[in-house]
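A protein chain is absent from this complex, but the other protein chains hold their places.
And now, chain A:
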């Protein structure tokens, strides 16, 4: 009787045991943005809706770990355009512009219809969470201004944000970059 005997060493490679504070401490990737509290501002034909945009994070790249600002739909549009122009990211889509809702003689409240505002709020929340978590977007000044400064200065000088030097990384020397691709579902 003949048998083929294959012996392969499949034992795990040795690795450093994990520091318990790393294992049980808070993760370093905490980032949550809420878009809520829609408020209608202005009178008559010059009304528009603003939303509260609250960010909580422990990522060192963001100056404030807890920030709260008020933004309207066109501010989100501005952010999308800035990112599309300056970064190499494929920017996720915004909820629709709803031009039809701005026309007169509608049977409903148009842009201020409750169901529509809620739908838009959800879409804006998804958009901002998606983009704020992107490593390349986090380098853009426009994103930081959008999330953490009270007003958006549309005459700002676009540029990149550098990481503060108090890194909690271990000593890394030269390394090779990953490729990132963003798959649009």
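Going forward, contacts are C-beta pairs under 8 Å (C-beta built on N, C-alpha and C of every residue); 3 or more make two chains touch, one makes a residue touch a chain; residues count from 1.
Quick note on the criterion: contacts and distances are computed from a predicted model.
Asks: According to its UniProt entry, is the unseen chain "Cell cycle control protein", "glutathione transferase", "Vacuolar protein sorting 26 homolog B, like" or "Cytochrome c oxidase assembly protein COX20, mitochondrial"?
Replies: Spelling it out: the chain absent from the display is recorded in UniProt as "Vacuolar protein sorting 26 homolog B, like".
Asks: Of A:59, A:98 or A:117, which one is in contact with the hidden chain?
Replies: A:59
Asks: At which residues does chain A meet the chain that is not included here?
Replies: Interface residues of chain A facing the absent chain: 1-6, 8-13, 15-16, 18-19, 22-23, 25, 27-29, 31, 59-61, 129-130, 133-135, 138, 163, 167-170, 172-173, 175-183, 185.
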